[in-house]
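Here the complex is missing a single protein chain, while all its other protein chains stay put.
Naming follows writing order (A and B), and every chain is counted from residue 1.
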Amino acid sequence: MTWIVRNLWLIPALPALAAGLTALAKRHQRRYSAALAIGAMGLSFLLSLCAFSQVMLAITHGQPSRQVVNFPWFEFGNQWLKLGWMLDPLTAIMLVMVTFVGLLIFIYSTGYMAHDDNFTRFFCFLSLFAAAMLGVIIANSLLLLFMCWELVGLTSYLLIGFWYHKPSAAAAAKKAFITTRIGDLAFLVGMLWLFSQAGTLLFYDQGAGCLEHSALTAMVAHLTGIGMAASTGIALLIFAGAVGKSGQVPLHVWLPDAMEGPTPVSALIHAATMVAAGVFLVARVYPLMAAHSDAASALSATTALQVVTWIGAITAVFAALIAVAQNDIKRILAYSTVSQLGYMMMGLGVGGVAVGMFHLITHAFFKSLLFMGAGSVIHGCHEEQDIRRMGGLSKLMPVTFATYAVGMLALCGFPLFFSGFWSKDAILHAAMGWSISRIPFYLGSLGALLTAFYMTRQVYYVFFGTSRLASHHEATPAAHTAPPTPHESPSSMTFPLVLLASCAILLGAVGTPAWPWFDSFLSGEAPIFAFAGFLEHGILPVMLTSTLIVFLGLALGWWFYGRQPILSADLPDALEQLQPGIFRVLQNKFYVDELYEHTVIRWNSALATFSDWLDRWVWNGVVMTVSNLVLGLSWLARSTDTYLVNTSFDEGCNTVTTSGKLLARLQSGRTQSYLRLVGIAFAALVLVLIWSARS
Amino acid sequence: MTPLSSCLMLSALLFSVGFAGVLMRRNAILILIGIELMLNAANLNFIAFWRYGSAPEALTGVMFVIFSIGVAAAEAAVGLALIISIYRHRKTTQIDRINSMRG
Partner (left out) sequence: MNLTPSISSLTVVPLVGALAVLALGSNRKLARGIALAFAFLALIFTLLLWHRFNPASGTLQLEEIHAWIPVLGVQYHVGADGLSLLMLLLSTLVVPMSMAASWNIQEKPSLYFALILLLEAGLIGTFTALNFFHWFLFWELSLIPAFFLIRLWGGSQRATAATQFFLYTMVGSVTLLLSFLALFLYTGIFDFITLGELARSGHLLQSLATAPHGTAATADRFALLICLGALLGFAVKVPIVPFHTWLPATYAEAPTGTTMLLTGTMSKMGLYGLIRILLPIFYLQMRSMRTPLLWLAVATIVLSAYAALVQKDLKRIFAYSSINHLGYCLLGIFSILKFTGDDPAMLSEKAAALSGVFLQMFNHGLTAATLFWFVALLEKRSGGLRGLNDFGGLRKVATVFAGLMGMALFSSLGLPGLNGFIGEFLIFKGVFPLAGWAASLSTLGLLLTAIFLLGLIQRVFAGPLNPSFAHMPDLTTAERLSLFPPLALMVALGIYPQLVLGVINSTVLHLVQQLR
């Protein structure tokens, strides 16, 4: 075991240490805290590169590509609960991506947040986030993964609510935490189930781990009450966690609101890394997701993977549709992120780990590029986020425009030169060949069309035409300052943009059908270079189709928004003129928030009120009834005492008293009357004696 | 009529006079005098029974009477003292006014 594997824990520990030290820093120690955070992240990046090269070396030498370190944590009963970390290709590639993108965003933040009062705290939270995210990546135990996963959620909460004085930010932070926690609780139940089935939560433990053959076989064979294999149930529950974190339908509602956070946060957490953690989780437990009962059914997808595919495909189209009608520059990107995450899920479902992960990596680069570009635009436009009030920025912010264009083309999947094309193409190709249904392919294609369309719309609104910022500000009577002119951002912000833009282009090279380096790296094989890869069944037609779709989307976007320059911020959208009804539905995000508001949330508060009522009136009522009964009884006892016992006793006493009084009258106190009695008695006695003597 | 029975008749008369005085009079001093009369009636009986009894030479009757007179003198002294004390307290010797022993 090499040094880097033994000390892999240092990668998350360094940012954690930086977070701890910045937490103690004073508010004015800006340079110190930024340097600490960036330094720690840089060191982590270097270590990640070490880890990456270690895996590369292992693969080229034909050694096993996965190494784990497990350690006991605490004991319960007769066993020890163990945690551990691992280094395998998936970990290595994620480590490099997260530390690299993270480092760039840290640098970018020094520019973006330069004027914020709570600069040091921002870097504290960012470092904590990086530590937790890296913990998710290296975990070799579902428990450790879950713990870091929750900490990631916490930092996301803290950073979304960073501008806590804005009520909307505080509400968005709470919404994000709670929505993801719904998924996390399903995840927790799945984890408990897995623990009880497999007896361990370590992924790999020399044959005894829960993702290894013996445990999987047992779980597949174990049927639950409703005839579903335990493995399927567990996989679905864990997937629910991923749905929450990755903003899949129906738990996607938090992600667009999360844009209340500072833009670097949106770029790092809500575009590149944390939201991708759900995809990473599915990839990590892929053996469980894909566990079959026997070899015969190995060709068809498992129930779990079918669910993953369908959720992903639906999310991809659903979010893309909403993105078409949004006007906030960050919200468009947020819905785009949701949509792309759907793609990744679909890719995992139809094509396996490599397909989904490749899109994750390329997306991380170009989407963080887009977000940071958007941040640069917002910064340049003095905190304006509405695309209708921008315009004409291509000349004023040339670097931002160029890099943004690269990101946009990569996201649309512009053929051959951009990474997004190759990764999206791999997904579509896999979807085409899916054994269950062709529909995900069509949905994916539709999503690609929409993506090209809304990105074109956004770019036309933001960068072309004339600036509508000034006119808007002049219209506001309160604006007594000179109308602000947009300006290019400082180099600390543009430098990461350029670096990311080049990555967004170059990265495509590692995943072409001719040189599927990424695919073979993840499966731990040495890559082979062959142009014949293009000629494989179905690849060229799919490439052609997707190229056509992208061009169609771009052309549609130009048709609606590019033909004539947009003149005023208050004009209705071109689509709105065409189809106002549909546009309004899309603008209101299919009324999902309202739906939840009127169902789940309302039921929940009704239950809460009910429970409170139960406490106050029913339980307390029973208690009060009992106590009132007791009080009544005691009242009864008291009245018996007062009116029955006491009265009769008093009566008895009175009788004695009156008779005593009667008798007392005899005792008049006059001696003579007593004597008189004595005299009468004496006389009577004498008479009796005389009378008796005579007879 | 024998001398004994005439003595007894006299004594009974004397006793009745004393008793009537005790019952009828309202003045405490007169009541006390009535009591003395009754006592002397008893003394007279003693003397009579001794003089005309079986052993007149034994002087028993005289001894009784001397004692009795002594006791009566003491009694009269105590009785008068009480009456004076009551008189001081109540400014009266009328016996029917003094009924504080009433129950």
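In this section, contacts are C-beta pairs under 8 Å (C-beta built on N, C-alpha and C of every residue); 3 or more make two chains touch, one makes a residue touch a chain.
Here the structure is a predicted model, which is why all the values come from computation and not from measurement.
The shown chains contacted by the absent chain are A, with contact judged over the whole complex.
The chain omitted from view is touched by exactly one of A:49, A:69 or A:171, namely A:171.
From the set A:126, A:143, A:219 or A:390, the residue in touch with the chain omitted from the display is A:143, counting the whole complex.
For the chain left out of this panel, the touching residue among A:623, A:645 or A:681 is A:623.
Only one of the listed residues, A:182, A:218 or A:675, touches the absent chain: A:182. Residues 73-79, 143, 146-148, 150-151, 154, 157, 161, 164-167, 169-171, 173-174, 177-178, 181-182, 185, 188-189, 192-193, 195-196, 199, 604-605, 607-612, 614-615, 618-620, 622-623, 627 of chain A touch the missing chain (whole complex, contact as defined above).
The criterion applied here is as follows: only the chains that are shown with their structure count from here on.
Centre-to-centre separation between chain A and chain B, using Cα means, comes to 126 Å.
Against chain B, the residues of chain A that register as touching in their complex are 663-672, 675-676, 679. Contacts from chain B toward chain A in the complex involve residues 19, 22-23, 31, 95-96, 98-103.
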